[in-house]
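Only a single protein chain was left out; the remaining protein chains are all shown in position.
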Amino acid sequence: MPSLAIHRLPMAHPGDMSAVAALIAAGTLRAGDVRAVIGKTEGNGGLNDFTRGFFTQSLMLLLARETGESVATLTARIPCVLSGGTEGALSPHYLVFAVDRAVAGPRGLALGTAFSPPTPASEIGRDAQIAAVTQAVRDAMADAGITRAEDVALVQVKAPCAQAPGAEARSSDPRLLMALSRAAAALGVALALGDVAEAGEGDLLRDLTKYSNRASISSGIEVVANEVVVFGYAEGWAPGLTAGVAPMADLLDLPGVVAAFRAAGLPADPSVPADQRHRVLGVIAKGEPEKAGHIRGARHTMLGDTDLDAQRHLRGALGAIVASVAGDGQVFVSGGAEHQGPPGGGLVCVFARG
Amino acid sequence: MPSLAIHRLPMAHPGDMSAVAALIAAGTLRAGDVRAVIGKTEGNGGLNDFTRGFFTQSLMLLLARETGESVATLTARIPCVLSGGTEGALSPHYLVFAVDRAVAGPRGLALGTAFSPPTPASEIGRDAQIAAVTQAVRDAMADAGITRAEDVALVQVKAPCAQAPGAEARSSDPRLLMALSRAAAALGVALALGDVAEAGEGDLLRDLTKYSNRASISSGIEVVANEVVVFGYAEGWAPGLTAGVAPMADLLDLPGVVAAFRAAGLPADPSVPADQRHRVLGVIAKGEPEKAGHIRGARHTMLGDTDLDAQRHLRGALGAIVASVAGDGQVFVSGGAEHQGPPGGGLVCVFARG
Amino acid sequence: MPSLAIHRLPMAHPGDMSAVAALIAAGTLRAGDVRAVIGKTEGNGGLNDFTRGFFTQSLMLLLARETGESVATLTARIPCVLSGGTEGALSPHYLVFAVDRAVAGPRGLALGTAFSPPTPASEIGRDAQIAAVTQAVRDAMADAGITRAEDVALVQVKAPCAQAPGAEARSSDPRLLMALSRAAAALGVALALGDVAEAGEGDLLRDLTKYSNRASISSGIEVVANEVVVFGYAEGWAPGLTAGVAPMADLLDLPGVVAAFRAAGLPADPSVPADQRHRVLGVIAKGEPEKAGHIRGARHTMLGDTDLDAQRHLRGALGAIVASVAGDGQVFVSGGAEHQGPPGGGLVCVFARG
Partner (left out) sequence: MPSLAIHRLPMAHPGDMSAVAALIAAGTLRAGDVRAVIGKTEGNGGLNDFTRGFFTQSLMLLLARETGESVATLTARIPCVLSGGTEGALSPHYLVFAVDRAVAGPRGLALGTAFSPPTPASEIGRDAQIAAVTQAVRDAMADAGITRAEDVALVQVKAPCAQAPGAEARSSDPRLLMALSRAAAALGVALALGDVAEAGEGDLLRDLTKYSNRASISSGIEVVANEVVVFGYAEGWAPGLTAGVAPMADLLDLPGVVAAFRAAGLPADPSVPADQRHRVLGVIAKGEPEKAGHIRGARHTMLGDTDLDAQRHLRGALGAIVASVAGDGQVFVSGGAEHQGPPGGGLVCVFARG
C-alpha cells in the first residue's frame, strides 16, 4: 500500500531549511509523511561539532510548524541521523525519507522504523544493548512489512551515548563509550539479520571478524534510545526504487564501491554516466582509518596527525572515492565503522530510481 | 645509450634515508646516477611545512657522503621536488630517477634536466620567467635527446619564489607570487610543447583556458632558478618503461584518472589488479580546489574552512581517488595546478614498467 | 530613572539557554528588560563557525516564548553580538544586559541602543557607512541619556557584511569586506566620540593612527544594519556599576590590561584578588595578530600557520592574559581590531560592581 519517496536536498548552512520548506510549499512533500532524515553537515564531526544539533533544531521547528505536532513528539518518532564532516569533495546535504500510505504497489523498497526502550548508560556497550537493538530491528522490519532477513538492504541505527559516563558505565571515556555503543548496535543488527550466528559484549571492538555488511551506525549523546531505520523489499510497497549494498575490503576498494552502485541497478563504469546521475537518490557509506598504520603495505599518516583528526582524514579520502563513482559530492560518508563491513574496510549502500 | 630506472621508496619520517641507502649499499643504485627526486613528505604542505627542507637536507648529506661531491654541487644539478601533505590514503614516499649512461637501447623513456639562469624576484610571474622556462624545457629535451614536442610525456618544474618580495616584485604577497611563479612556469612549458600557441604575463591566473596537460609545477622560496625535468621518448634509451598522461576535467573525473593508467599500458578496470601493481613505478597528479565553491552543482566546503586548509582538503580527496586506481597510497598528489590541466581539474601522469 | 543589570552566564554548549531560563524563572530577570547580549561561543570564529547562529536562534526562541514577541521583532531591537572562539583559557559565556526603567537613580552606568538604516553592500566600507555609524552612536547616546562624549565608556557595534558581494561592493572578497565594515564602524565611532577629528573611506585599513580606544566592532553577514550599543554615564541611572577602559599598546601589554581593571575600580595587582572577583561583571577585549610578524623584535608564527588560523592564535594568547588578570576565563576576547585601540594592540573594557 505505501510508497517511499527519497528527496536529496542541499543546504547552504546547517540552519538552512529552505529546500525542504520549498518542497512542502510546492506540495511535493507532505510534512506529516516524513519518516526519517539522514544528512551530512559541515562541522568537524567530533565532540565539539554543533552543526548536527543546529540542523536538527531547525528541522524540527519547521516540521512542528507544518504538522502542528510538538518538537518533542516529532523527535520521538522521526529518526534524524546527522553526521558532521564534509571534507574534500563531500557536499552538505540531507535525505528526507517520506512514506505515503495512500499509495498501493505489489512489491517495492520499504522503510520501517522502531525505537528501543530508553537505554541507561549502564547498558551501553553491553549485552542488554545488543539485545535491544536486535529486537528493534525486528520491530522496524515488521513496521515495514519485511518478512525475511535477506530482503533487508540496510539498517541505519542512531545509538545512544552518555556525556559524562558514571561509575556504572562500561567506560568512563565518552569517546570509547561511543565506539562501544556503535559496536553493540552493529552486532545487534548482525544478529537480527543472521549475518553472524552469535555475538556478545566480549566481542565488541575485539572480534572484528564478526560484522554486518548491512549495518550503518552512528552514536550521539543527544539520543536516549536506539533509533532504528530499516530499508528492504516488502509486499504492498510501490515499485520503482532500489537499494544496493556492497562491502569495502579496505579504504581503496574502488571495485567494492562500484559494485554497490551496480547492485542498485546503476551502470557505473566506473562512474555513473552523466545522463544517469538523476537516478542516484542517496548514498550511505561507512569506513575506518586502518588501525595498523598501513594500507596494502604503504604507511598512512591518519592516526598520528596532531593537527588533523583521523576521522577527518578518513572522510575526505573515502568521500572522494564514493563521490567519484556517484558523480557528485552529495554522498553520506561517515567514520566509526566498527563491525560495519570488513575490518579496516566498510560498506556502501546506494538508493536509486529503477 | 642510457637507461632510466625509477625507484619508488618509502620513508618512516622526513629524515629517513634508509631505503635509498639500502639500495646504494646493495649496488642496485649508484649514487652518482641520481638525476632527479620527486617525493611526498608528511607535513601540512603550507608555508610552515619544514618536512621538505628536512628531507632535502638529509638526502643531500647522504648523496654527498656517497659521491664525494659537495651538497652545493649536488643541489645545483639534481632537481629535488618535494610536496608536503599526505592526507587520507596518501603515503610518504619518494621517486628516485637514475640514469645509467653505460646501457644502450633503441628507443625508450628518457629523462633530461636543465636549470634556467637565476631568476630575480622582479622576473617572477613575468614574461621573462615564461621565456626562461620555455628555453629550459628545450634544453632539458636536448639533454634527454627528445626531438619532438609530441614525444614529451611530462615536464616537472620547480619554480622559484621570494620569501619577502620587494617593491620590484609583481606581488608583495608571497602566496600570490608563488601562484604566479607556478603559472608562469606552466605557460612556459605549454609554449615549449606547443600546447598553447601564445601566452604572456597578462594571462597568468586569468586566462585559464590556456594550459598544458603535461606540466606539473611546484614553487618554493628555497629555489633560485627554474629547475626542469622532462620525461619523454627518445632514440638510444633502453626500452621497458612507459609514461601515460591524461587530464582530469574536475576533481571527480575518475574516468580521466583511469585513462592515465591505461595510457601507461596498465589494465585499470577501474583499479590496477593486484598482480599488476608491481608495474606501477610512480604516479604524479595535480589538482585544485574548485574556485566557485561547487563541483557539478554540489556545494563544497574546501575554501571556507577555518580549521582545515583548502589544499589539505584537495589532496585528501584527489589523493584517494588516484590511490584507489593505482592500488596503494604511494602516489604524488599536489595542489597548485594553475594552467596545469583544465581549469578546475588537473592531470595525472603514470610511470610503468612495460 | 533606569537601572542597568549585567548578568554573566555560562553555557554548556551553543544551544544551552538553561542559565538565562533559570534567571527568568526565578524572577531575577524579566525577559522584556533584555536590551543587548554579548557572548563567546566555542566555534572556530571563522566563516564556517555556526555556533553563533545556533546560539542566537536558541536565545531568540526563548525570548519569543517568554515575551510573546516574534523572533523577527526581537532580532530587530536587541543587538546580539556573538564572537566564536574560546581558545586556551577562554570560557563560553554570555553577558545579558537588562534595563529596568522603573528604578530611579541620580547618575550611573547607562546603556543605549540604536540601529542605522539598512546598509546595502555598496555602502559597506565607504563614507556612507562611516556617517551612518556616527549618527547611530549619537542616537544610542540619546537613548541612554548620555550627553557628553567623554562620558562614553565603550561603543559596541555589530556591522553588516555581504556573503556574496556584487560588482557594486568595495571588495568582492567577503573577508576583506568584513574588515572594511569593521574599520568603517570603528572610525564612525571615533568621529562620534571626537577620538579623531576627521576620517574618510580612504583611511580604512590604511591610516591606523586613526583609532578609538572605546570602539569594539564585530561584523557578520547575518546583519543588515549597523547595530550600536553605547555604555557610559548618565543622569537618572541607578549607581553601583562602573566601566573602565584602557588601550593595549601591543599583545603583551599586561600593564594596559591591568589599567582597565583599575579604571573600573578593581584592585588588580596584577590579578583581581579572589575575594573581589564577584565584582567583575564582564570583560570585553579586542586585539590583532601583529602584521609585520614580530612583537618587540621577536618573530611570531601566527600569520603563516597553515593548520591554525591567525585569529585562533590571537584569541588564545590575548584571552589568557586578560583572564589571568580577571581571575577566570569568562572574558570576551575577539580579533579583528582594526582602528580599535593602537595599531598592533587593542583595548580592554571592564564592567564591575562598584
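We just call them A, B and C in the order they show up, numbering each chain from 1.
Operating definition for what follows: a residue touches a chain if its C-beta (ideal position, glycine included) is under 8 Å from a C-beta of that chain, and two chains touch if they have at least 3 such contacts.
For clarity, every value in this text was computed on a predicted model and none was experimentally measured.
Undergrad: Where does the absent chain touch, in terms of which shown chains it meets?
TA: A, B, C
Undergrad: Kindly state which of the options C:S91, C:Q135, C:S171 or C:Q276 is in contact with the chain not pictured.
TA: C:S91
Undergrad: Tell me which residue among B:S3, B:T51 or B:T119 touches the hidden chain in the full complex.
TA: Only one of B:S3, B:T51 or B:T119 touches the chain omitted from view, namely B:T51.
Undergrad: List the subunit C residues touching the unshown chain?
TA: Contact residues on subunit C toward the absent chain are 10, 12, 42, 44, 86-93, 251-255, 258, 270-271, 294-302, 307-308, 312-314, 316-321, 323-325, 327-330.
Undergrad: Just checking the interface: what residues of subunit A touch the absent partner chain?
TA: Touch set of subunit A with respect to the missing chain: 44-49, 301, 304-307, 309, 312.
Undergrad: Taking the full complex into account, what residues of subunit B touch the chain not shown?
TA: These residues touch the chain not displayed: 13-15, 42-43, 48, 50-51, 53-54, 57-58, 61, 307-308.
Just so we're on the same page, only the chains that are shown with their structure count from here on.
Undergrad: If you connect every pair of chains that touch, what shape comes out? Choose line, ring, star, complete or other.
TA: complete
Undergrad: When the C-alpha atoms of subunit A and subunit C are each averaged to a single point, how far apart are the two points in Å?
TA: Once rounded, the distance between the two centres reads 41 Å.
Undergrad: Residue numbers in subunit A touching 2 or more other chains?
TA: 42, 307-308
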